Structure formats: structure tokens, C-alpha cells
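A single protein chain has been omitted; all remaining protein chains appear in their positions.
The chains carry the letters A and B, assigned in the order they are written, with residues numbered from 1 in each.
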Amino acid sequence: MIPLSWYLTLSAALFSIGMFGVLARKNAVAILLGIELMLNAVNINLVSFWRYNNPVLMDGQVFAIIVFAVAAAEVAVGLALVISIYRRRNTVVADEIDLMKW
Amino acid sequence: MTAAQIIFLITAAVILGSAFMVVTTKNLVHAALWLIVTLFGAAVLFATLNAGFIAVVQVVIYIGAIAILFIFAVMLTRRSMTDTGPGLNRGWWLSAAIALLTFGGLVWLVSGWGGFTKAAPAYPSGFDAVAALAHALVSPEAFVLPFEVASVLLLAALVGAVYIAFQRKGEE
Partner (left out) sequence: MDFWSNPVKFLDDWLTGVFSGWGMAADAARVLTAFVGILVLITLVMVLDIFLVWLERKIVSRFQDRIGPNRVGPFGLIQPFADIIKLIIKENIYPVGVDKAVFNLAPVLMMMSVLLLWAVLPLTSFLGLDLNVGVLYVIGVGALGTVAIIMAGWSSNNKYALLGSFRQVAVMISYEIPMVAALLIPTIFAGSMGINSIVAAQDTWYIVLAPLAFLLFLVSATAELGRAPFDLTEAESELIAGHHIEYSGMKFGLFYASELLHAFTFGGFIAAFFFGGWRGPWVEAYPALGLFYFIVKATIAYWLFGWIKYTFPRIRIDKMLDLNWKFLVPFAFVLVPFLALMHALLRETSFYALGMFLANIALGWATIEILRRRAHGERAKVEGAVEMHG
């Protein structure tokens, strides 16, 4: 049988990889890709906690579903912003979008 | 080593390897395709955790909608099909150090917790998780309010996305 620790370690590793993507990538779309990885790590955690505590209580799965909804909303708004910025300033490199920087 | 463990290890290797490719590949369409592989691996994990509904929803929403949206966005924000310049910041090694520290910290944190190595309880025979999830989502004693709030959030986000990305006539 697989102990819970395997799932938690995998999810921590996936979260860290996603975080590296968010911090290190230049392209704004690539940063959003990293955020997707982090959200997926959260989902793996939620579902494995559901399975390893008491499978009759559905809380973990419900939270996972809500994470899906949030992820979809985040991607829709995020990509709309990226496309809008690209139209106005002709760049998707996060460092060059510095109009609000003081 | 049991069959379940072998399946888990293979899936985990696929997930982590493709996730690494997502954050390092220069070609963004390839990165989005690697993301599909990662998401599919996560769906396999959900299936092995007896969460069939979550696994299928993962495929429908993430691969069928979100990944496709990413590929569209990459193509819309690119004048030429080829990439130029490095994909990573100059300070990428700092990000790598922070990510490694986060991983170490997270593992250290959860390994101190008592339930870290616990085994899964037996799955109740005859228990229909899909029906239970459906009841949990619409029952007033459980999660009907968060569920509705999530749907309103989704609607607001989509209306906002259309408004932001909409190109008015005469603009450029």
C-alpha cells in the first residue's frame, strides 16, 4: 500500500516546480502555466487527504471542484489580460510591463 | 513492491518530468503540450485514489478547456512562430534556490506531522462517491453556498475576460 507521504512529497515537488516557473519565466503566459502546476499540486493534496482520512466525507473532493472553478476563472481573466496588454504594448515579457512601476 | 506502487512511481516520474519541461522549454506551445501530459498524469493519480469523477473532470476542464486556451493565447501573442531569446530571467538561479527551499521546507513541515506515513483506510464497499459528491454539492447542510459562490465567480470572471479582451471597433 502507498503511504500518504508519497502523495504529499509528489505534490510538494510539483508545487515547487510550478513556483520556479512563476518566478523564473519571462513570458507572462509561461507564468500562468506555472500557476496551473501549483493549483494542480493543491488538488493532488486535497484528493489524497480525502482518500486517506474518511472517504465517506466528501469535503476534499468538493474543495477540488472549487479549485477547478477558480483555476478556470483565473486562466480566463489572466489570458484576457495578457492578450489585452499584447495589443496595447506589443509585448508579453513580464519585465517590460512596467508602466505602474515607480 | 506492489503493482499500485509501481504505477504510482511511473505516474509520479511522468508528472514531475513533464512539469520540469513545462517550466524550462523555450517553445511555449511545447510547454503547453507538456502541461497536458502533467495534467493527464494528475488525472491518472486521481483515478488510482478512487476519485473517478475528479479524474474525468480534470481531463474535461484542464485538457479540454484550459490547455486549449493556453495554446490559443500563445498563438495570439506571437507574431512569428519561432521563439527568440532565453525563456528564463537573468536571476533564474535565485528562483531555483527559492523553489528548492520551498520544497525542503514543505517536506520538513509535513514530515513532522503525525499522519505523514499513514496508510489509506479501506474503501467502503458499495459506496457511490459520485452520488455522495452530488448530494454534498447541493445539500443545504453541506456545500450549496460555496458551490453557488464559485459559479457566480466563474460567471463574473468570464464576463470580465470578454470585456478585457474585446477589441472595440476602430481601435487599432
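By definition in this document, a contact is a pair of C-beta atoms (placed from the backbone, for glycine too) under 8 Å apart; a residue touches a chain by one contact, two chains touch by 3 or more.
What you see is a predicted model; the values in this text were computed from it and never measured.
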item	value
Visible chains that the absent chain touches, using the contact criterion stated earlier	B
Among B:19, B:42, B:57 or B:106, residue touching the chain not depicted	B:57
Touch criterion as defined above, residue of B:10, B:75 or B:138 at the omitted chain	B:75
Hidden partner chain, touching residue among B:14, B:65 or B:153	B:65
Residue in contact with the excluded chain [from B:3, B:122 or B:145]	B:3
Subunit B residues that touch the omitted chain in the full complex	3, 29-30, 33, 36, 52-53, 56-57, 59-60, 63-65, 67-68, 71-72, 75, 81, 128, 130
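The criterion applied here is as follows: only the chains that are shown with their structure count from here on.
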item	value
Between subunit B and subunit A, distance of the C-alpha-averaged centres to the nearest whole Å	6
Subunit B-facing residues of subunit A, complex	1-10, 12-21, 23-27, 29-30, 32-34, 36-37, 40, 43-44, 47-48, 50-56, 58-59, 61-62, 64-66, 68-77, 79-84, 86-87, 92, 95
Residues of subunit B that touch subunit A when the two form their complex	2, 4-5, 8, 12, 15-16, 19-20, 22-23, 28, 31-32, 35, 38-39, 42, 45-46, 49-51, 53-54, 57-58, 61-62, 65-66, 69-70, 72-74, 76-77, 85-89, 91-92, 94-96, 98-100, 102-103, 106-107, 110-111, 115-121, 123-124, 127, 129, 132-133, 135-137, 142-143, 146-147, 150-151, 153-154, 156-158, 160-162, 164-165, 167, 172
